[in-house]
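My questions all concern the structure below.
Here the complex is missing one protein chain, while the rest keep their positions.
A and B are the chain letters, set down in written order, and residue numbers restart from 1 in every chain.
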Amino acid sequence: MVIVAFAIIRMKDLFAVVMLLGIYGLISASFFIVMDAVDVAFTEAAVGAGISTLLMLVVIAMTGRKEKANRHKPFSALFIVLVTGGLLIYGTLDMPHIGAVDAPIHKHVAPRYINDSMAEIGVPNIVTSVLASYRAFDTFGEVVVIFTAGIGVLTLLSVARRKESEEEISSINDSMHEQHLVIRIVAKMLIPFIFLFALYVQFHGDFGPGGGFQAGVIFAAATILYAMLFGLSTARKVINQTFIQLIAAIGVLLYGSVGIVSLMSGGNFFDYNVLASDPIAGQHLGILLIEWGVGCTVASVMIIIFFNFAGRQELHQQKERVQNQEPS
Amino acid sequence: MLMDLFNHWVVITLMMSGLYIVIAQGNLIKKIVGLAVFQTSVFIFYISMAKVEGGTAPILADGITQYSNPLPHVLILTAIVVGIATTALGLSLVVRIKEAYGSIEEDEIQQQDNQALSESNLEKEA
Partner (left out) sequence: MIAHLPILQVIIPLMAAPICLMLKRTQLVWLFSIIASGLAFAVSILLLQQVMASGVISYELGGWQAPWGIEYRIDKLNAFLLLIISGISTVVLFAAQTSLEKEIPKDKHIFFYVLYLLSLTGMLGIVATGDAFNVFVFLEISSLSAYALIGMGNKRQALWASYQYLIMGTIGATFILIGIGLMYQMTGTLNMHDLSQRLPEVEQSRTVLAAFAFVIVGVCLKLAMFPLHLWLPNAYTYAPSIVTAFFAATATKVAVYLLIRFTFSVFGFSFSFTHIPLQTIFMALGLVGIFVASTSAIYQNNVKQLFAYSSIAQIGYMIVGFSLSTVTGLTATLLHMFNHALMKGAIFLALAAVIYRVGNVELNNLRGLGRQMPLTMAAIVIGGLSLIGVPLTVGFVSKWYLLMALIEQGWWPIAVLILLGSMLAVIYVWRIVEVAYFKEPLNKNSTIKEAPMSFLIPIWVLVIANIYFGIDTRLSVGVAEAAAQSLFGVAL
């Protein structure tokens, strides 16, 4: 991994840099598996190696892949980095060793999650219990972060579209996509299965790694695949922009209203015990609902982000075409 | 003792190379790549402190008594999401900057801004 990181520093070709970043994400995901963090590995593989690489590639397609040769202020940067790194290494000297069973973090707070979560929540995957019940509010915050990012991208990149340009773009796309007949057919067969897998991950989060976030990313990935192969305008016809925005908002609201309902029925915010007569059933219901909230928001925001990036790119291509036509 | 901490030091090296990219590089996309490397390394740091010798993934099953600490996993799940959100927003700013300035190199943008500033000052004097 160190090699990959240093290679990123040296590389001038942005395309290679982005590819290396993808590799970096994938290696960290494998590392997470070694470290027993399967849920995290799943997410990192989907996000670090998947979505973020994809987004960067789209951006590079717009901005050009060559980096200017000059690298300025390397010495001051090196100084800052050395000081920070030195401080961290200094900090590690008193740290408990990796894997030590008696480290403070394994002694306080965590044991309750491991020992009692089955009785209190009834879900085998402890990560899900902590994520969706003990620390449900953090997860709510995370959903709001994603929602914020979606709205942010919308404000920065959304373009008002006109009908005729839409058709022109779709004609370009058609000519382009006919070449990839085999891929299109294979993808057509694959996409339903990806959706199915997303649903599986969504529901399976209680028992194994997975949950709303991962399911949302997979769902979005399937849609993005569709958009890449069949053209953005076709995909937009299937899923329209306002509709996805609505879903994103509904996801956040669904999550929040679980909290509000529990508040109304006499518990604290996000206290699922009061949602049903039996506390365990209440916990199950609460977790199920909020996972759906997470799934909805994540999937729709990922789609919003991708559509807007790709929409900008089409705009660029169109402009270039117009410019190329003018001189001739 | 040194070998036990070696893992931490590798992670720190990774973090710092990410930070170095962010500070030293002039290319806007590369800065964001640097941020991603920096953040991912922090995630690795968190996850490695959750590890328990001889433990397994924190999914309850019969016959297993040692589990790794689930709490850092939860925190990092959240942090990964925050990371991708930041990356997406940063990249969309890069796209807009490219459109507005025609460049994604820090010094070129700075130069254009300074030029605009000095021109407007000249106008005032004239």
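Keep this in mind: contacts are C-beta pairs under 8 Å (C-beta built on N, C-alpha and C of every residue); 3 or more make two chains touch, one makes a residue touch a chain.
Keep in mind it's a predicted model, so treat the numbers as computed, not measured.
Which of these, A:F42, A:Y113 or A:W292, touches the one chain of the complex that we don't see?
Once the missing chain is taken into account, the touching residue is A:Y113.
Looking at A:I33, A:I151, A:I191 or A:L225, which makes contact with the chain not pictured?
Missing-chain contact among the listed residues: A:I151.
Sort through A:A16, A:V186, A:L246 or A:V322 and give me the one touching the missing partner chain.
In the full complex, the listed residue that touches the missing chain is A:L246.
Mind listing the chain A residues that contact the chain we can't see here?
87-88, 90-96, 103-110, 112-113, 133-138, 141-142, 144-145, 147-149, 151-152, 154-156, 160, 245-246, 248-250, 252-253, 256, 259-260, 263, 267-273
For chain B, which residues lie in contact with the unshown chain of the complex?
Listed in rising order, the touching residues are 15, 19, 22, 28, 31, 35, 38-39, 42, 45-46, 49, 71-72, 75, 78-79, 82, 85-86, 89-90, 93-94, 96-97, 100-101, 109, 113, 120-121, 124.
Convention: only the chains that are shown with their structure count from here on.
Between chain A and chain B, what's the gap in Å when you average each chain's C-alpha atoms?
That pair's centroid distance is 15 Å.
Applying the document's contact rule, which stretches of chain B touch chain A when the two form their complex?
My answer: residues 1, 4-5, 7-10, 12-21, 23-27, 29-30, 32-34, 36-37, 40, 43-44, 47-61, 66-78, 80-89, 91-96, 98, 104-108.
Give the list of chain A residues in touch with chain B in this complex.
Against chain B, the touching part of chain A is residues 1-2, 5-6, 8-9, 14, 17-18, 21, 24-25, 28, 31-32, 35-40, 43-44, 47-48, 51-52, 55-56, 59-60, 62-64, 67-68, 70-74, 76-78, 80-82, 84-85, 88-89, 92-93, 95-101, 103, 105-106, 109-110, 113-114, 117-118, 124-127, 129-131, 135, 138-139, 141-142, 145-146, 148-149, 152-153, 156-157, 207-209, 213, 298, 305, 308-309, 312.
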